[in-house]
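A quick write-up on the structure given underneath.
Every protein chain except one is present and positioned as in the full complex.
Going by the order they are written in, the chains are A, B and C; count residues from 1 in each one.
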Amino acid sequence: GAGESEARREGSTEQSTVDAARAMVEKYTPAATSYPEITPIDGDVTDLEGKKVWFVPIGAAVPGLRLFGEAMDDAFSRIGIDVQICDGKFVPNAIAACLEQAGTSGADAVVTAYVDYGLVSTAIDRLVDEGIPVLVAGAAAPEGVSNSPMLAFDDTAPDQDLSEQLAASAIIVDSDGTGNVLYIGPNDSPNVSGVGDRAVTYLEDTCPGCAVTRIEYATASLDKLPSQVSAALIKDPSIDYVLTQVDPATSPAVSGAQSAGAIDRLKFATAGADLAGLQDVEAGGHLIADAGYSLVYAGWRFGDGILRMMTGGTPATDSSVLRLFTTDNVQALDLTPEGYASHDWYGDDSFEDGFLEAWGAQ
Amino acid sequence: MTSASPRLEMLGISKTFGQHRVLSEVDLVVGPGEIRGLAGQNGSGKSTLIKILTGVHRPDPGSTIRVDGAPLDLPVRWTAAHAAGIAVVHQDLGLLDHLTVAENVCVGGFPTRHGRIDRRRRDRLAARTLERIGADVSPLAVVGELTAAERAEVAIARALRDHAPGGGLIVLDESTRLLRGADLERAHTLLRRLAETGSSILLISHSMSELQSLPGRVTVLRDGRVSADLGVTVEPISEARIARAMLGDAVDEFRRGTRARPADDVPRVRVEGLTGAHVREAAFEIGRGEVLGITGAPASGYEEIPLLLTGARAARAGTAQVGEHSVDLTRAGVRHALRAGIVLVPERRDRDGLALELSVADNVTLPRLGSRSRFYLSRSWRDRQAARAIRDHGVRPAAPRALVRELSGGNQQKALLAKWLSAQPVLLVLHEPTQAVDVGARRDILARISAAADDGASVLVVSSEADDLAAVCDRVLVCTSEGDLVETSSTDSAVLLDHVFATYTEERS
Amino acid sequence: MTVQHDQAETVGPETVDATAPARARRRGAFLSRYALIGVWALLIVVYSILMPTTFMTTSTVQAILGSQSALLLLALAALSTFVAGEFDLSFASVMGMSATLVPVLTALHGVPIVLSCLIAMATALACGLLNVLFVVVLEVPSLIVTLGTASLYLGLAQLVASSTIVSISHEAFSDLALHRVLGMPLSFYYGLGACLVFAYVLAYTPLGRHVIFVGANRDVARLAGIDVARIRAGSYLVASALAGLAGIVLVASVGGFDPVGSSVYLLPSLAAVFLGTAVVLPGQFNPVGTFVGIYFLATGIIGLQLLGFSGWVQDVFYGGGLVLAVSVAAVVRRRVAVS
Partner (left out) sequence: MTVQHDQAETVGPETVDATAPARARRRGAFLSRYALIGVWALLIVVYSILMPTTFMTTSTVQAILGSQSALLLLALAALSTFVAGEFDLSFASVMGMSATLVPVLTALHGVPIVLSCLIAMATALACGLLNVLFVVVLEVPSLIVTLGTASLYLGLAQLVASSTIVSISHEAFSDLALHRVLGMPLSFYYGLGACLVFAYVLAYTPLGRHVIFVGANRDVARLAGIDVARIRAGSYLVASALAGLAGIVLVASVGGFDPVGSSVYLLPSLAAVFLGTAVVLPGQFNPVGTFVGIYFLATGIIGLQLLGFSGWVQDVFYGGGLVLAVSVAAVVRRRVAVS
């Protein structure tokens, strides 16, 4: 109502909010020039030559998920470890079959990507029982479970949270701290809903002058998202920003906005930084900002984690490389599938040496 | 040139299915303005010959087809044959029930204006065509609501629609089968008139009387060859000659010889108060070993009696006492009727009688499956059962694993009879049991029916064929236009026809 | 197609054949024809009462009418095969193929946008031709073939996309879909236009009536001189052309497409076509019914969303709505025919 928007336009909090957001945006707009230190591994990595690691993404059809595996493969090729990719096809029993097969075909370690532990708990537990270390990457540990050399979790939620915050900051800056934001996120699993919860909280907490409306959808019924977006925009005609949690939701959101006749008043931001998103930013389309973290770097990091587990330790690295893409910095990038599949958008590849050194391979 | 060449020349037509030669070197030449009959035993290849003409089957190499002297490319593309003036009245008429008469008549040649169907002209075209064949059917009627005779007329009208007077060839594949009495007469008159203008007609029929009265010449197929080309200028073709050409031998007419029921015999089957949509309060009795016939004029509704009596359609009232079973026909379904030993050999074998996509063995053994064991039926048992039934009924080819679809129409009919006789019925109800069968097969079927009665079954034959009823029945009831059953004084076919004709004219007036 | 077969089969001896008097029948026809439209109206009234300020607004109307164009084109693609007695499940993948090709060709390979669209349409037609090869020429059951080619085309589209989603932004191109005329985006008029053309052809031209004969009984159609193979082939080609067009409209309005997502369009399109058999010409596939079906479902869904429901409620509405509408229409039709 009117009182609320009165409150939103209050002066001082607004300014400090915008400044903080701007500082964040400025920090993450340039490419990385240096990378975090990696603590050296205790055990002897050269012993692991000839070992076999299975990589099981929840679905290889998603480019980003496959990229983790390819990056890990690239990393491990330097130290003579084989990586076998098995596609989970988004189907629990296909994932379970992959894990099963890894176990029976003598895998020395298994890395899953974005598979919720709960979805295939039985299969994972069996692998652990057989003495095969499993790194559950991209998913949170269930309550009461902590990382051990046999079963560890490398949650990328902090990276996603930070990406969301960057995209949100871009909106805060753009709106001068007064944006009325529609937040759109999937609710497929506790992990992804959690990211959404925290992003909304962040917006509410750091930008008192902003308003947030949230809608959730299930990825399998993405076809109904456009009308859901239309409905939200009709209900609240003052919404002027749309923040999508992941980029696949952007085009349904755009089309929902179009059919509600609201597209002209809206600016979009998203996280994930896929090729389509950056192309849109570059072309001055609907997106004003797209934040993401380097998938290649994350692939190396998962590799690092499983190496530590294979040598009897627990994962110790949770660093990542993020960047916020806006019209100011996308022009210089190589916006091709090859560019997307590399680390180039985020900086040079000197981080590889950091990992290799920590593994005693250089 | 056109007038000089024959209308249709099919020369050296052969057709082989697998290694089975169905037609060999058949020649068929039809001149302009000629009505040609095509006869032959079941499975002799008549339908196959027509299907080659319409492009359903590809003939073996060496075959030639010419229309008005111009060769048709083989296999025939039906659109080309159609353009050359050939039209076919489909065996099952091929009408779409939910559309109007006008649409059914005009399909394939709608009059248009600016690319759009001109409805007015379409209806006029249909009306004119119907009028030309003397049919009294409104172009706006929905086909699903017409009687069988009217439907046949609509189908014939479609074939004649684009027909240029004096040209073309019309093929009727057993399509007069559903017409009776005056309707049949009218159709015959129509065909004669068409022929007089110069159009040619090719008529496939199993009806001896039709073959004798209508065509000038009859071509007879036997085992896939032309066995006779009987012309009639001097003497009318005799039934015996056709039959001899078809079967290689004369057929002696089957006669059961009526037997009187002992006066003190308590009839085993007693039907009372049977009422359906047309029949009212019908009542009759059938003794053990007795064959009762029921017939009537086409619209009198007697044709629902077999359905009502066997539970296939619920009656409004009526009971049947069969032996010690009493069946309430308003509530009983087929299963109750079967349990009482009542069995129906239905009229429409393709829809109600046999599953065309399953094998002969599957179909023939169906009624007995449950009697064997609930938990194990061996294949060899089924094959043995089927082989016996096939042998007993002379089904050809004698292959239990052949699909029913691959049998000719008449052989399907034999298989259907075999299926239901194997159920050893107490009351056997047959509906048009000899339709689409050749004279030889007809004799066999009638003999089988008679034998079933001699073995102790009570038999009810519901048929429009006076000759069949005369041949096999001990008594015959005629259904009047009011839906009452009247017993005839004799089972002689002439007497029967008189009775039917009487009720028919009474209804018409 | 199955719907019609099923109906034919139920008319066994037991059912009373519909020789009901013409008037009662016509009244019944009217009832079963417009029942769904009545329910639609009711839905609108209920929503308007529940949400007096938000529901009856131009933007809601725009959101309902403007958002379904791709789905409508796809439903028409499905319809095009159904009326001819065929069954196509591959249309969603064909749409995915065309929606993938346009941005990939233009954004990655610099092909002019018009040429990209032409290539996309040509590819869609090629997909249709492959279906024709198997279904019409080799006579393999259509359900099996198109289930297979659906997966095949999806794989090829993914190959084309080379596993990245590419987007284009091209003002003139997106205007093609989004430019507003009378408050509605152009894409709405494409769907509407296609629907009307379709309805016209089916009802008023020889071609359309022939298609219906082919769909009802192929043998009869053949002996009536209709070129059955050509009509069957044509139905697949029209279906793939419509699917290709749907793909282009889709990218034009959103800019990019992920082929993996194409299968989500399959079931809603089929549902709309089936729902359409409950309207206008009950028991028959018809374009106007499909149109009503799509916008009925869209109205229901958007109303629910405005009320704040999402997730399971939508699925329940979708499924329940479809089943109830078709059942009520079928039962009313039969009841009236009997009484």
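Here is the rule we use: a contact is a pair of C-beta atoms (placed from the backbone, for glycine too) under 8 Å apart; a residue touches a chain by one contact, two chains touch by 3 or more.
As the structure is a computational prediction, the values presented were derived from the model and not from experiment.
The missing chain, though absent from the display, is touched by one residue of C:S98, C:S235, C:T277 or C:T290; that residue is C:T277. For the chain left out of this panel, the touching residue among B:A83, B:A164, B:A283 or B:A355 is B:A355. Of the candidate positions A:V25, A:L48, A:A71 or A:A96, contact with the unshown chain belongs to A:A96. From the set A:A60, A:V195 or A:V254, the residue in touch with the chain omitted from the display is A:A60, counting the whole complex.
In the full complex, subunit C touches the hidden chain at residues 1-3, 5-7, 9-10, 12-14, 85, 87, 134, 138-145, 147-159, 163, 218-219, 222, 228, 263, 267, 270-271, 274, 277, 311-323, 326-327, 330-331, 334.
In the full complex, subunit A makes contact with the omitted chain through residues 60-61, 66, 84-87, 89-97, 100-101, 103-106, 116-123, 125-126, 187-190, 193, 216, 218-221. Mapped onto subunit B, the interface with the missing chain covers residues 17-20, 55-58, 310, 312, 334-335, 337-339, 344, 346, 351-358, 362, 366-367, 369-370, 372-379, 397, 399, 401-403, 405-406.
Convention: only the chains that are shown with their structure count from here on.
The most distant chain from subunit A, with centres taken as the mean of CA atoms, is B. Inter-chain centre distance (subunit A to subunit B, centres taken as mean C-alpha positions): 74 Å. Separating the CA-averaged centres of subunit B and subunit C is a span of 43 Å.
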